[in-house]
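What follows is a set of notes on a single structure, which appears directly below.
Yeah, one chain of the complex is gone here, protein chain that is, but the others are all in their spots.
As written, the chain order gives the labels A and B, with residue 1 at the start of each chain.
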Amino acid sequence: MGPGEGRRTGFGSLEARGVSRREFLRTCAIAAAAVGLPGWTVGEIAEAAVAGGRPPVIWLHFQECTGCSETLLRASHPAVSDLILDLISLDYHETLFAAAGKQAEEALHAVVRKNTGKYICVMEGAIPTRDNGIYCKVAGRTATDLAKEIGLKAGAIIAIGSCAAWGGIPSADPNPTGAMGVPQFLKNADNAPYLKGKAIVSLPGCPPNPYNLLGTVLQYATYGTLPALDSLGRPTFAYARTIHEDCPRRPHFDAGRFVERFGDEGHRHGYCLYKTGCKGPRTHAPCSLQQFGEVVGAWPVGIGHPCFGCTEQALAFRVPLHTTVEIDRPTPPDTYPPIHADHGGVSTAAVGVAGLTVGALIGAGAMAAKKLGASKGEGKEESDKEAK
Amino acid sequence: MSHNAAAVGGPILTRTFKVCLAVFAMCILVLAWRFVVGLGPTTGMNDGFPWGIWIAFDVVIGTALACGGFSIAILCYAFNEGKYHALIRPAVLTSALGYTLAGASVIVDLGRYWNVWKIPLLWNWNRNSVLLEVAICIMTYVFVLWIELSPAFIEVWEKQEKFPLLCRAARRVHRWLNRYLIAILALGILLPTMHQSSLGSLMLIMTTKLHKLWHTPFLPVLFLSSAILMGYAAVIFESALADEVFDRPRETKILASLSGIMVAVLFFFLGVRLVDLALRGRLGLVARLDFYSWMFLLEMALFLAPALLLLSRERRNNPGIELISAILMMLAGSLYRFDTFLVGFRPGPGWSYFPTIPEMTVTIGFVAFEVMVYLFIVKQFPILHTGVSPHGLEAAAPKPSG
Partner (left out) sequence: MSPTRRSVLKGIASAATLAATGDPNAFAAPRPRKTPPADAVGLLYDATRCIGCQACVVKCKEANGLPPDTGTPRGAMYDAPDDLNAKTKNIIKLYKGEDGRTSFMKTQCMHCVDPACASVCMISALYKGPRGIVAYDPGKCVGCRYCQTACPFNVPKYEWETAFPKIVKCELCRHLLDKGGIPACVAACPREAVIFGGLETLRADAKGRIAREPKRYFPKVYGDTDGGGTQVLYLSAAGIPFGKLGLPDLGDDPVPELTESLTHAVYQGFIAPVALYSILGFVVYRSWRRQRLGKGGEE
């Protein structure tokens, strides 16, 4: 593609909507950086996106608050939300659709038929399983059925948000609806055979950072691959490290400066929130590196509230907000003194002087002894003479 | 109670004296610096090794080497071996100087020396503290030694008609001495018995920090016996040295029989040490042949060598062998103390100690000072014996004083 040609293709259509090429590339760059792809891939991502390689995305909603959809739209620059919707082909989304009712359902099934095995199925919300799943029905069909039918025909499944990843709020004790996350549902004994080894990407968070989704989808769209996942199916580019490891307030933690009560002196100084119950040390999420709304500091700790561990099934909606937690994988830095420190050495000059002194004394003693031994002969003669 | 002793006379400012003076001057400079900046910058002592050579050498080894007065006193007064009388005054002089300088070393080593006057106050005493016993004993013993030595000074000052005040004071002290000398002499045997064994007891509490080759409940016994040994050896050494320096005939017979006694003490020491280690199953530590094993073996060799050397009467009469044995005994006892207080002391990994050059300057400077004062006193006051009978025995019984 030569210079100027871009105007007549995808870029051109974007510019027609008032989106500058620079803003578009910038979004691709952020997305690439978020997913951990090197800088040279940005061009490829942009090209793939405008060359019509927008992957079809079917977005299903189950037991959710739609917050995960909202997170995608809550950006500081309104144009970006458009961009997001333009980088992917969002072919079914109940909240954003203009259509409703039967038309919407027909559109859904059309997309599924046309793109079987190719579309990305994004699922938002938990799946209730009790009483045959009657606690969530869309268009008269239970969430369990929808998840099975549409999910199993997808090319990739992305469970966005904590509810879809592991159950979220609906699964909080006593979990009256039997809510569970998408991976747990689709990988159970009944459904697993139909999964045919399809990867389920989990993007927990309440809500997760939009770039987690964007990065995953872009990589799939550009290269047909999914990012590296951990044992829970979470992309490691976003979920490998805990908040604690990259937290900007970490120096305060290390120095023992803590907030004791909200509003106290320490709180005003921005000290570590560990003692107020921050779950950062056990929460895997990229929030401490990449905040929300592309605004630095727009995240709970940044505004002075402890992290409540929204991505972690063991923490969010289980452990009380202000209960302290243990550190996950504590890796104490080497700056801690060892049990037995090395307290320093000995001056070689001093050893030398001591050696010389001792040597001189021994030498003098030996000499004296020899001299006296020589005079021994005289002494003996004298006393022998006297004895006679 | 005078002996056939006389001042040696001669010039004070000999070359030896001047050299010692120079060394002592350096020592004073270091001490001034120490009192201004503290012990940290001047010495190699640290939190792992809070006691260095100022304690281990100056006090512990120094007082043991200064036990000549004690050892001779035991012989002369307790066992009635009057023939050693000629050796008493030089021995007591060395003892007095040695203990005084040990006391000075303590003051220099103490961090909060301005509180030292609180130690003799009875109501402060922690009677569990072995160090308290050592401190009080040594403080008292220094006085006792100078009182024991005072007849030498009194004999001279009594005759100084030119200074009537001094003369009269000397005579008054002389009369007091006559009355209380026995009490003083008995103290002169009691006090070292107490504090030399207590110096060993100091290390009893370090059950985990003193190497098992040296930590034993017999520490007090071992320290007392080696102190007696070192005292005798020091007497032999110094009398040989003095006789050589001042060109006097050697006291061969006296020294020979002293050596005989020492053989018994040497074997006693070795016996206690080895049997104790064997019975507590610690001899295996020697077989390890690590640094500590070698120090232990060196100690044993230094104790055994003079014992074997002096077994035969003929060798005991050889002044050269006598001197070597005396030196070996002093080294043996000194090494034993060094090992107990410094080498075998293990506060834990990461700690090490070696004296700094300023620290060693002070120790050597104190010894130099001792030599200077010894030379001065011996030349001015009747310390060293005069002519001796051919068999090395006292020609006459000690005359009554008066």
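Going forward, a contact is a pair of C-beta atoms (placed from the backbone, for glycine too) under 8 Å apart; a residue touches a chain by one contact, two chains touch by 3 or more.
Note that the structure is predicted; figures quoted are calculated from it, not measured.
Visitor: For the chain that's been dropped from view, list the shown partners it touches.
Guide: In the entire complex, chains touched by the missing one are A, B.
Visitor: Taking the entire complex into account, which one of A:Pro38, A:Gly101 or A:Pro337 touches the absent chain?
Guide: A:Pro337
Visitor: Out of B:Ala104, B:Val156 or B:Val272, which residue would touch the omitted chain in the full complex?
Guide: Spelled out, the listed residue whose C-beta touches the missing chain is B:Val272.
Visitor: From the listed residues B:Phe17, B:Phe218 or B:Phe246, report the one that touches the chain absent from this view.
Guide: Selected residue, touching the omitted chain: B:Phe218.
Visitor: Considering the whole complex, which of B:Leu190, B:Leu241, B:Leu285 or B:Ile364 touches the chain not shown?
Guide: B:Leu190
Visitor: Under the stated touch rule, tell me which residues of chain B contact the chain that is not displayed.
Guide: Residues of chain B in touch with the missing chain: 35-41, 45-48, 50-51, 76-83, 85, 109-113, 115-116, 118-119, 121, 124-133, 135, 181-183, 185-187, 189-190, 193-194, 198, 201-202, 204-209, 217-218, 220-221, 257, 260-261, 263-273, 275-276, 279, 307, 311, 313, 345, 347-348, 350, 393-394, 397-398, 400.
Visitor: Name every residue on chain A in touch with the hidden partner chain.
Guide: 253-258, 274-275, 324, 326-327, 330, 332, 335-344
The working rule: only the chains that are shown with their structure count from here on.
Visitor: Under the touch definition given earlier, write down the residues of chain A that touch chain B in their complex.
Guide: Interface residues on the chain A side: 340-347, 349-351, 353-354, 357, 365, 368-376, 379-380, 382-383, 386-387.
Visitor: Within their complex, state which residues of chain B touch chain A.
Guide: By the definition above, chain B touches chain A via 44, 46-48, 240-241, 244, 249-250, 252, 317-324, 327, 348-357, 360, 364, 390-391.
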